[in-house]
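Removed: one protein chain of the complex. Kept in place: all other protein chains.
Moving on to chain A:
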Amino acid sequence: MSEHTPTIEMRNVSKHFGSVIALSEISMEVHAGEVMCLLGDNGAGKSTLIKTLSGVYRPTEGELLLEGKPVRFKSPAYALDAGIATVYQDLAMIPLMSITRNFFMGREPTVGWGPFKRIDWKHADRVAKQEMAKIGIDVRDPGQPVGTLSGGERQCVAIARAVYFGAKVLILDEPTSALGVKQASVVLRYIAKARADGLAVIFITHNVHHAYPVADAFTLLKRGTSLGTFRKEAISREEVLNMMAGGAEMESLDAELAEFQRSDQEGKAKRGGNTASLPGDAQQAYVAGDH
């Protein structure tokens, strides 16, 4: 896509936990203004990979390059400072704390000096409300506990926070998996917006239908190794799906479902009822849309 240095690059990164090889020789690069979709089944190493990127783990072997420079993060705080923001699946949100407190956690805006340095609550509340409004969530009171928000709204607080603090790399761990259709589309639209703003986005999911519309490239993980990176132009939705889930299993499932549908229609025809079949798309979504 671009000839520039990638915003973030992994070179032959491996991560071992004792005798367990969680990641083996992973190489991947993501450019600014690009969404890299990381696909893989449970246990494929997705979580380990992003935790390595975000400074929770240090790679056993290999190196990380941020804008061409090798980096080694001592903790997530260093990765954050370097511009790598991660929105975790288990939500880095604290339910009993207010939206504003969560939004600015670890990076509170202050006014005053010396011992009188204090959080600028007015500014903080306004920004939290405003940033949430930008992604289409109208927070009534930024002082209300995050625990009162729905899952999708919490996810959006986390994403809005990452973007607001000027992340260069945005890592999203299953941001849509716990969401309803409508809220998932809000998040997906927001991902597209982040890409347009020039962020490098790494989007982890195992839902191809969420991944395909926003992704520019796909990296497939399986049992700790990479099956390769594919540009969107070079691969179809079905191919992605096949590689991810093991084509044979999906095909047999497809066949089974077709059988169900056929017998269903026969039953309806006998009762003289509605013979309309499921639209193809909906069926497809049912097959692939696990979770």
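Everything below uses one rule, namely that a residue touches a chain if its C-beta (ideal position, glycine included) is under 8 Å from a C-beta of that chain, and two chains touch if they have at least 3 such contacts; residues count from 1.
We take it that contacts and distances are computed from a predicted model.
S.K.: Report the protein name recorded by UniProt for the chain absent from the figure; options are "Acetolactate synthase small subunit", "1-acyl-sn-glycerol-3-phosphate acyltransferase", "Cytochrome c oxidase subunit 2" or "Xylose transport system permease protein XylH".
M.R.: From the listed options "Acetolactate synthase small subunit", "1-acyl-sn-glycerol-3-phosphate acyltransferase", "Cytochrome c oxidase subunit 2" or "Xylose transport system permease protein XylH", the omitted chain resolves to "Xylose transport system permease protein XylH".
S.K.: Which candidate, A:V56, A:A192, A:L227 or A:L257, sits in contact with the chain we can't see?
M.R.: A:V56
S.K.: Among A:K117, A:K193, A:R231 or A:R262, which residue is in touch with the absent chain?
M.R.: In the full complex, the listed residue that touches the missing chain is A:K117.
S.K.: Of the residues A:A92, A:C156, A:L170 or A:V214, I need the one that contacts the missing chain.
M.R.: Here the residue in touch with the unshown chain is A:A92.
S.K.: What is the set of chain A residues that contact the non-displayed chain in the whole complex?
M.R.: On the side of chain A, residues 54, 56, 75-77, 80-81, 86, 88, 90-97, 101, 104-110, 117-119, 121, 126-127, 129-130, 133, 138, 140-141, 144-145, 147-148, 164-166 touch the unshown chain.
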